[in-house]
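As structure tokens, the structure follows; a few thoughts come after it.
All protein chains but one are shown in place.
Labels A, B and C are assigned to the chains in the order they are written; within every chain, residues are numbered from 1.
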Amino acid sequence: MDSTIKHIGVFTSGGDSPGMNAALYAITKTAEVNGINVSGFRKGYEGLIDGDLVQLKSHELQKLTQKGGTILKTARSKRFLELEGRKKALQTLNVNKIDALIAIGGDGTFKGLLAFSEICDIPFIGIPGTIDNDISGTDYTLGFDSAVNTAIENIDKIRDTAESHNRVFIVEVMGRDSGYIGIHSGLMVGADAILIPESGTDFINLLGKVKNYDSEDAFLIVVSEGDEIGAELVSSKIKEVNPNVDLRITKLGHIQRGGNPSALDRMLGIRLGVEAVKSLLQSKKNVMIGILNNQLHLTPFNEVVKQHQVNKELHELLELFGT
Amino acid sequence: MDSTIKHIGVFTSGGDSPGMNAALYAITKTAEVNGINVSGFRKGYEGLIDGDLVQLKSHELQKLTQKGGTILKTARSKRFLELEGRKKALQTLNVNKIDALIAIGGDGTFKGLLAFSEICDIPFIGIPGTIDNDISGTDYTLGFDSAVNTAIENIDKIRDTAESHNRVFIVEVMGRDSGYIGIHSGLMVGADAILIPESGTDFINLLGKVKNYDSEDAFLIVVSEGDEIGAELVSSKIKEVNPNVDLRITKLGHIQRGGNPSALDRMLGIRLGVEAVKSLLQSKKNVMIGILNNQLHLTPFNEVVKQHQVNKELHELLELFGT
Amino acid sequence: MDSTIKHIGVFTSGGDSPGMNAALYAITKTAEVNGINVSGFRKGYEGLIDGDLVQLKSHELQKLTQKGGTILKTARSKRFLELEGRKKALQTLNVNKIDALIAIGGDGTFKGLLAFSEICDIPFIGIPGTIDNDISGTDYTLGFDSAVNTAIENIDKIRDTAESHNRVFIVEVMGRDSGYIGIHSGLMVGADAILIPESGTDFINLLGKVKNYDSEDAFLIVVSEGDEIGAELVSSKIKEVNPNVDLRITKLGHIQRGGNPSALDRMLGIRLGVEAVKSLLQSKKNVMIGILNNQLHLTPFNEVVKQHQVNKELHELLELFGT
Partner (left out) sequence: MDSTIKHIGVFTSGGDSPGMNAALYAITKTAEVNGINVSGFRKGYEGLIDGDLVQLKSHELQKLTQKGGTILKTARSKRFLELEGRKKALQTLNVNKIDALIAIGGDGTFKGLLAFSEICDIPFIGIPGTIDNDISGTDYTLGFDSAVNTAIENIDKIRDTAESHNRVFIVEVMGRDSGYIGIHSGLMVGADAILIPESGTDFINLLGKVKNYDSEDAFLIVVSEGDEIGAELVSSKIKEVNPNVDLRITKLGHIQRGGNPSALDRMLGIRLGVEAVKSLLQSKKNVMIGILNNQLHLTPFNEVVKQHQVNKELHELLELFGT
């Protein structure tokens, strides 16, 4: 056990995601039990640069496991991309006698830590937090399960009205250039078609189905957002072959990013938060904590890459149900 | 009591809204208790024209009070606008020996019944069903309360992410040219600004607030959809005066239309459904059943008009909280 | 307008209920706009006695319209029943220069204000807050609609398992000696039987139905808690005549008391909160603000009584659907 750690700094960075507050609770509780203080930097790397920090107490965080977003606030920091910004951050750590740093965020966050490690040699630990689930080294990122639950609850609502009108509905879900939310939510709601970036933009099959679709029922299309895809593109393709189709579009948008974290995300936040502190006590550094095959797993920052996890099984499911 | 009624026809028309199935249950149960059969026409006036009907049983409908949409399906019918269509509908009623008709829908639905009454003299009763709450003669239409509940649950989620990023968020809610959902949901979520068609498009005040908004917090704008309003317009106005603002748009869209009905809408469906049958038994005809000041109230079809209920109290609330 | 009021005190008392925080927001915002400060006393009358108060700011309360419970905390106070306690409370008001008092609570809260008015002549305004909806002078109390929504969402879940097993389920809902939650939630979920204190404990009809109930389906009984009623009593009666029945009991309990307020309760909190301050500015005193027939309505404290609102229409619905 590494007894030199007396004061941990923690921050959330990049997009917020449900479960971040549960992780903050777990980090703080585990630290306190081990006699360690925890300071929270506000607004991601911006707070590190500006010395904007608050002391965290598990007694207060305990009530907030249910709360979406991040109480530390988050931001993307241009200044930290510059050496000047990182030097200021180092100064903040020194002034406040921070012995170790835990960051919750996406792959960009961990790249920032890697760059920072060139001038700062205290141990860094990363926790993957993003609704996009697009980070290697973990089966789940904080927030993905909540985002999918929000998506399917709302697509279920849309099914009500689609069935009442025998309408074609295109529902666009989030994921940037990853179809991971799309394929999952599409399967879960019994969609008639699922279009994700990874499956290409072969519309021929879809158009055939829509052309002949049973007008005595709803036809539900779940499509990921993306440059080469998205609800408008699908809509215009359909209207080319079927101009009179009764079609509606709904983009779920940012509602997928907030809300109370799901059971899985709360538990994930707790497991990853506890392990982050334990790893520090075991003198680990510059690793991201993930869950691989339901086991806690450490990945060095320089091996963490952005990736989509549309594996063979998912591709087969997509082929079976979604096209 | 009118003992000549042995067979009631019922249908849902126009946009679907949560609570329609509860009304169908109440109609059928009340009819059965009075020895009356109930047939449901599918897809609104289309089913009347085509003779597309099913027998309704309260035992089966009982389980569906919780279900959004309408199990009878709904549609807008161009054919019923023509005398030809209405004559076919009359034939359907005669063939099936329908003694009375109950329709659940909006003001267009009741206009249809008025036109139909010129050639068909069985009694018609209307029940107001639309999420827009824009019908005179009732304080609430079926589905409005559910739509507002869906809106605020999702705007609450957006607040999480807005506060995490200290962002300006514009949330667009439904209502066609009525700001009723907008003003209600905006007040309920503690919005910083609420823009509805009825309040004009005076952006000066809003822009002043956004220009100086506390960048240490979220700034939440709820705006109604509409021709002279809407999220994009508000966004472009803001960016003119504040080009660097961190702003996001979410349009809630059709999720507001579906989903399990709220408590109020289920109760409203039951009260209106029961009263519809009772009114028939009391030889009432060509009236819409509404709730005015918490009392059941009948309005002749030719007095039912489309209207917005942004009364004096609401206007004062809007001025106090939303601008 | 009463320009002598510069500082309002507010507190919540009795059982907490969803919507109280929305009312606190509306009170504070309306006061601020009129140049009035607001202090919140914590834990009901206890805070008045002990001088336990915090300053309220609408900017902070704005985010909390969605939050159940009461941020001021609440309690029942034995000390305030004694003159000694009320004298201490008077001292607190004098020391803090409180010009008027707004209390959110049930009929016991308003009785307390009446007793207090004998020694304290600043104006008092009451807002009805209780999930039981058992206060005269208002059609809705803060929290009732949220409680019913929570009840029906959970009874809907129970229907899933009741239907999967063709089981008899008894669900006990809250309401103390009032059947108001029971009758409403029972109607809304399509219950096979609804038992409330007001309808007497005539089990004969129920037992006949259960004895012959279609074992190919669920049989759902909603029963109010109460001295002469309740789930166990109903269960034992049923088992007397039908010992082999596959029967389960669930008591919803305190989940009905918490949770994010529904749309109706948030709006009610805002309307009542605004009117409370306006009434003070119009020199009103010792009245409760309610909503009667959808209009704001003032009732003098000495006319406010505890009552159940199972009116004629509800009784007829109960007879039609619930027995």
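Please note the rule applied: contacts are C-beta pairs under 8 Å (C-beta built on N, C-alpha and C of every residue); 3 or more make two chains touch, one makes a residue touch a chain.
For clarity, every value in this text was computed on a predicted model and none was experimentally measured.
Asks: Where does the absent chain make contact, in terms of the chains shown?
Replies: Looking at the entire complex, the absent chain's contacts are A, C.
Asks: Going by the contact rule already stated, which one of C:Lys29, C:Lys67 or C:Lys284 would touch the omitted chain in the full complex?
Replies: In the complete complex, the chain left out is touched by residue C:Lys67.
Asks: Using the touch definition up top, pick the residue from C:Glu32, C:Asp50, C:Asp139 or C:Glu163 that touches the left-out chain.
Replies: C:Glu163
Asks: So which of A:Ser117, A:Asn260 or A:Thr299 would be touching the chain we can't see?
Replies: The one listed residue touching the chain not shown is A:Asn260.
Asks: Based on the whole complex, identify which of A:Lys43, A:Lys73, A:Arg86 or A:Arg159 touches the chain you can't see.
Replies: A:Arg159
Asks: Mind pulling the chain C residues that touch the left-out chain?
Replies: 12, 15-16, 18, 43, 67-70, 73-75, 150, 154, 156-161, 163-166, 169, 248-255, 257-259
Asks: Where does chain A touch the missing chain, residue by residue?
Replies: 22, 25-26, 29-30, 33, 59, 61-66, 139, 145, 148-149, 152-153, 156, 159, 163, 184-185, 187-190, 192, 217, 260, 262-264, 266-267, 270-271, 274, 292-296, 313, 316-317, 320-321
To be clear about the criterion, only the chains that are shown with their structure count from here on.
Asks: Does the chain-touch network form a line, ring, star, complete graph or other?
Replies: Per interface graph, the chains form a line.
Asks: Work out the mean Cα position per chain and let me know which chain is farthest from chain C.
Replies: Between chain C and every other chain, the largest centroid distance is to A.
Asks: CA centre of chain A versus CA centre of chain B: separation in Å?
Replies: Computed from C-alpha means, the inter-chain centre distance equals 36 Å.
Asks: Indicate the whole-number Å distance between the mean C-alpha point of chain A and the mean C-alpha point of chain C.
Replies: Result: the chain centres lie 39 Å from each other.
Asks: Residue numbers in chain A touching 2 or more other chains?
Replies: Residue numbers touching two or more other chains: none in chain A.
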